[in-house]
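In what follows, a single structure is set out as structure tokens and then discussed.
Heads up, one of the protein chains got dropped from this complex, but the rest are sitting where they should.
Order as written gives the chain letters A and B; numbering starts at 1 within each chain.
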Amino acid sequence: MALFSGIALALIVGAVLLGPLLWPVPINEIDFTAKLQGPSWKHPLGTDDLGQDLLARLIYGGRISIAVGVAAMIVAIVVGVLVGAIAGMASGRVDAALMWVTDLFLSLPQLPLLLLVIYLFRDSVKGVLGVEGGAFVLIVAVIGGTRWMSAARLVRAQFLSLREKEFVEAARALGASRVRQVVQHILPNALGPVIVVATIDIAAAIIAESTLSFLGLGFPSDVPTWGSVLRDAKDYLDIAPHWALFPGALIFITVLAINFIGDGLRDALDPRRVL
Amino acid sequence: MSEPLLSVKDLRKHFAVRGGILSRVVDKVHAVDGVSFDIAAGETLGLVGESGCGKSTTGRCILRLIEPSSGEVYFQGADVTKMNHGALQALRRDMQIIFQDPYASLNPRLTVGAIIGEALTIHNLAASRQALEDRVVQLLETVGLQPDHMRRFPHEFSGGQRQRIGIARALAVEPKLLICDEPVSALDVSIQAQVINLLEDLQEQFGLTYLFIAHDLSVVEHISTRIAVMYLGRVVEIAPARDLYDTPLHPYSEALLSAVPIPDPTVKRKRIMLEGDVPNPIRPPSGCHFHTRCPIAKPDCSQRAPVLEEKRPGHWAACHYRG
Partner (left out) sequence: MAEPLLDIRGLKTWFKTDDGMVRAVDGVDLHIDRGETLGVVGESGCGKTVTARSVLKLIDMPPGRFEEGKILWQGRDLIPLEQDEMNKIRAREIAIIFQEPMTSLNPVYTVGDQIAEVIELHQKLSRKQAMAGAAEMLRLVNIPNPQRRVNDYPHQFSGGMRQRVMIAMALSCQPKLLIADEPTTALDVTIQAQILELMQEMKERFGMAIMLITHAMGVVAETCQRVTVMYAGKVVEEAPVEALFGNPRHPYTQGLIRSIPRVDRAAEKKQRLEAIAGTVPSLLDPPPGCRFASRCKFAMDVCTQAMPPLKEVGPGHYVRCVL
């Protein structure tokens, strides 16, 4: 299953990266004579209400969706590992405080929070980084910033159990500094499950981005992402179902593939299989 | 007598037991409850007792892997419990530990070479990469492994081989004292003998001093010069190994010895059967900790705690009525 998913994902990522070379149709070429057409040789996935080529838009949108997914995952994992590692090593009050913050974030309703943050900061960030760049940074920060908690808890739990392990004790007995204990002995052994969480985070971030775009809070509407294409399509579901079908299917297949890969990684990284 | 290499004086370690929603300290486990003993250079002191008697905690307190609650530990005349970071770092070169579980004690993500070489890196004991590698090879050969093993990972080795890797890691800094925490109890019998023989060879070769912690009396008996028997955080008897076997003074040592099964069906012994279980170390019995299970206990045993007395030359026991 993981292998099959790997192939599927590789195909999608490959198409998204190389697609513009193989399908050099501009994404913004408006052609009212060909609006809302179904799949044809000229437009393999059909066109939207402005007659823009859907394949080109989805290829471009896939780049943004996947880039957002990966970048948000990196933010989530970096924050999560840092918080978890500090909490796991510090114990006592620092640990309690960090876990309190983690629980706080976990108990916040995510979507309203996302909306609020985007409303509040959209304009100021845009002013600094430009329209597209601003939207990208904001969305990544917001998705990453609300998804680091599971990684933090996981890393903390791993640290708590690993630091009592005899090989860490042996390192202490040899005079290893705290940094050395963490970098050399604890962290590498804690990362296996984190990688699994990371893959699943990518999938979740893609969904989150689609949701935001669908709600009109993501990228500007002239920038296609899988989510925004889907949103634009929703009003024409009865006339042009293909318009919604393809982006929906892409999100579905990508997320499903990533989740299966995550499961496969979990099995492969299980230390019981290594020992 | 010359100054002992290691001298432990009235060592105590209490662990806090937290409970309730507010995780307040509700109780204390008296894991080590006033332990004193000396180890002379070149000898092997066996530390035996059943699970929960505090023998492993004692070993870790000596190394300050666990901070003792009170008491002193003198190593070559200096008090380990008062050492600052720098002095402790230097101490780590003189005192090392090998662990019970050959699976948990090696980092699964490092090669054997990196595991053994780590101490050399930490203490800057190798001038170059080549020097480090040469030293690792030498250590591997010392413990009976092959030089090409250094590029492999721990999971490729059997339990006995892993224990050898752990020993090589401890030997890398050329320690004087090696604390062996149940080094063979996780191994198969036929492998146990290999590791015991190796430890004996190394002691001879490098003039090592051992604190040998184990629950298996026959192994301790075999390897030790002197033996200390612990029960519920206290040492109840210390004697030369042979004396302890021939004439155990404390009723607990006696019962412990008689409970060890002998692999010879023709030997029939009278077994002293102890009633009940080891009491909870959160609330150890008053007076002599052993009085609840002792076959010769008298009423005042629950009132007065006996102290270790030299009942015979070199043979100390903590019992009001024996010796």
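Criterion: a residue touches a chain if its C-beta (ideal position, glycine included) is under 8 Å from a C-beta of that chain, and two chains touch if they have at least 3 such contacts.
Given the structure is predicted, the values throughout are model-derived calculations rather than measurements.
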Shown chains that the omitted chain touches within the full complex: B
Contacting the left-out chain in the complete assembly, out of B:260, B:282 or B:307: B:260
Option from B:56, B:105, B:192 or B:292 whose C-beta touches the chain left out: B:192
Hidden partner chain, touching residue among B:18, B:155 or B:242: B:242
Residue among B:54, B:160 or B:183 touching the omitted chain: B:160
Chain not shown, touching residues in chain B: 50-51, 158, 160-161, 188-194, 196-197, 200, 215, 217-219, 221-223, 241-242, 245-246, 255-267, 269, 271, 273-274, 277-278
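We adopt the following convention: only the chains that are shown with their structure count from here on.
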Computed distance of Cα centres, chain B from chain A, in Å: 51
List of chain A residues in touch with chain B within their complex: 165-167, 169-177, 180, 184-185, 188-189, 271, 274-275
Contact set on chain B toward chain A in their complex: 60, 63, 65, 88-89, 92-93, 95-97, 99-101, 103-110, 118-119, 122-123, 155, 166, 169-170, 172-173
